[in-house]
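Notes follow once the structure below has been shown.
Only a single protein chain was left out; the remaining protein chains are all shown in position.
Chains: A and B, in written order; residue numbering restarts at 1 for each.
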Amino acid sequence: MKKLLTAGIVGLSMSVSGLALADDIKVGMITTLSGGGAGLGIDARDGFLLALQMAGADNIEVVVEDDGQRPELAVQIADRMIQNDQVNILTGIIFSNLAMAVVPSAVQQDIIYLSNNAGPSALAGAQCHENYFNVAWQNDNLHEAAGSYANEAGYENVFIMAPNYPAGTDALTGFKRFFDGNVVNEIYTQVGQSDYANEISQIRDSGADAVFFFLPGGMGISFMRQYDQSEIDVPVIGPGFSFSQDILAAVGPGALGVINTSQWNKDLDNEANVAFVAAFQEEYGRLPSLYASQAFDTANLIISAAAKADIADLEAFRAALKEADFDSTRGDFRFGNNNHPIQTIYVREVVEEDGVLTNRIIGTALEDHQDAYAADCSME
Amino acid sequence: MSIALLLEQILNGLQLGVMLFLMAAGLTLIFGVMGLINLAHGSLYMVGAFACATVAAWTGSFWLGLVASLVAAAAAGAIVEMTVIRRLYDRDHLDQVLATFALILIFSEGTRWVFGSLPLYLNIPDLLRGTIPLPGGGRYQIYRIAIIAVGVAVAVGLWLLIARTRLGMRIRAGESDREMIAALGIDIRTLYTVVFAIGAALAGLAGAMVGALQSVQVGMGEPVLILAFVVIVIGGIGSIKGALVGAVLVGLIDTMGRFLLPRAFSVFMDPSEASLIGSAIASMLIYMFMALVLAFRPRGLFATAK
Partner (left out) sequence: MTMNRETIVNISLALLLLAIPLIALQLNSPFYVTLATRMAILALAAVGLNLALGLGGMVSFGHAAYFGVGGYVAGILAHHAFSGLPLDFGLFQVPGTNMMPIIWVVAILVSGLLALFIGAISIRTSGVYFIMITLAFAQMTYYFANSWPAYGGEDGLSIFVRNQFPGVNTLRPLTYFFICYAILLAALVLFAAIRDSRFGAALQAARQNEVRVATVGINANRIRLAAFVISGMITGLAGALYADLNRFVSPSMLSWHMSGEFIVLIILGGVARLYGPVAGAMLFVMFEFLLGGMTDRWQFFLGLVLLGVVLLARGGLVGWLAGRARHG
């Protein structure tokens, strides 16, 4: 895998022409390419490389490594990339716990970290950092939007569930922050749990109007398949992660009609997005997921900053990043004071198009939404 | 909390227990007869699941996949026994732990090499799709009931095999006195390979059945392996009866703990806190139970005479 990729990058840097404006930028991408979360990392990597290829950015060199979703491995890779490969920018991490392991020490060593996926609350508030930019969302955002949608849909009794780890508690806190109704049961499952018979029995018995769940990666697939098999008719809502393009096929027809929230969808009608979706499909032969779009945006953010400032002048480069002067696949995109996005979050529904399960946008959940922690960040 | 929910949870606990029994039976049999501690048993579970998923995808039939899982796991078990495990019978447990740990690495990485890192998904056969009503108004998945039935059938089958057949007699002889069966002229090498293959086949069967509920991926056997070890240690290593009792106990304690502890804590705590702390303690419950059993019965509930 890694060999193939390096070959791809070499090929990429040879095929494009054009003069580099300033010092070359070296980007280290640490992402999850094996295990249950591999689908997310593969989409992120592909989206990122696609953006560089489309822009012909031959002044940006990328090294990609698989973290296997193991924090200690991610730390070792980060050390090696910083000390041995001398990267300027790190990116790529999918999971919050890995981000928490890598980001705080990396940004202190004057490495810019651009998060294309994880947005732990700890990095958005008091511990925000000038070298840390989140190009995806703060973790709570999509869950907050789901809470807001649940009000709109008229649900009064909701059963909520997430894994017992910080992103899970963040998710349920985020949902409850916007949901006005009654939470009939709040369940924390084990991380990596693969059987949900226990929770499904409790849902069946709870008399809830709806179930909100956040179970990233393989956990969500297992839950949805088992939920479908158990023939309960309580509707399910979730963040876009649980119904993203990379896992919909595995979830199967049980996902049809499910409502989920996302800051992006492939049918968003803006120029950058139309070009991105078409190019992604052509290059990889599949539909892009939100992970791919976020990484694509991350790469374009780097390209936009590199056009304005030299990476050697870190301050200028940071300022250029903060301007976020690039065409996002999400349409409007800007950074708040804590270097986290202010963006619109949409409501999507899972539908079938040409025999493929995918999402379409059916409304807006939160407009120009900023995270709840920005006020605790001392940056301006 | 309704009666229906309680009944469903008891069934959930039994289903987990039965699945653990399929794993634990092989482990305990292998230890009882050959004195071998096999960490790679979880890999055979994985082999069964991958065989089932692959064959089911080729042929479109889950049933053929199930047969394939038995065959593939038994074959993998027999090959591993003949090439590696055989050399470990006379070694101490340390060597056995390390060699079978090495086998896990080889199996996991090898499977990833062949099948890639992405999980595979197996569908439940149409025959077993859907749910049936339970007394009290609940419903339960037919497939999970089928798993319980298979587990009960295996338990009865193993008992018949050991108590009533010639092979069973040899196994019992091997458990009590290794020199004697050699003296009786029984080919002990073949006997060991057969026992190992039977254990492997049971693990493969468990992997295939659970694979259809969850997902088929590298490393899926490891959490189950550790639980199965807890089961046989509680039951008494070497005892099939102990494995059965231990498996059902572990299945029920784990399921009930995860279900009841958060509720119990919410009596005197904020529900959100109660859920967090309740599920944290529930995840340790079976290990606490095991420590408790061993503190009073250092050789498990049904210790064998040895």
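As a convention for this text, a contact is a pair of C-beta atoms (placed from the backbone, for glycine too) under 8 Å apart; a residue touches a chain by one contact, two chains touch by 3 or more.
What you are looking at is a predicted structure, and each value in this text was computed from that prediction instead of being measured.
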item	value
Visible contact partners (per top-of-document touch definition) of the missing chain	A, B
Listed residues B:V33, B:A99 or B:A173, member touching the removed chain	B:A99
Of A:V75, A:A153 or A:A319, the residue in touch with the unshown chain	A:V75
Residue in contact with the excluded chain [from A:N97, A:N117, A:N185 or A:S201]	A:N97
Positions on chain A contacted by the hidden chain, ascending	1-2, 34, 66, 70-72, 75-76, 79-80, 83-84, 96-97, 100-101, 104-105, 108, 120, 163-167, 169, 188, 190-191
Residues from chain B at the interface with the omitted partner, ascending	31, 37, 84, 87-88, 91, 93-95, 97-99, 101-106, 108-110, 112-113, 226, 229-230, 233, 237, 276-277, 279-280, 283-284, 287-288, 290-291, 294-295, 298-300
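Everything that follows uses one rule, which is that only the chains that are shown with their structure count from here on.
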item	value
Residues on chain B engaged by chain A in the complex (per definition of touch)	1-2, 4-5, 8-9, 12, 15-16, 112, 117-119, 121, 123-124, 129-131, 138-139, 141, 143-144, 210, 213-215, 217-220, 223, 255, 258-259, 262, 271-272, 275-276, 279-280, 283
Parts of chain A lying in touch with chain B, wherever the complex brings them together	33-36, 38-39, 164, 169, 172, 183, 186-190, 192, 194-195, 197-198, 201-202, 204-205, 218, 221-222, 225-226, 229-231, 250, 252
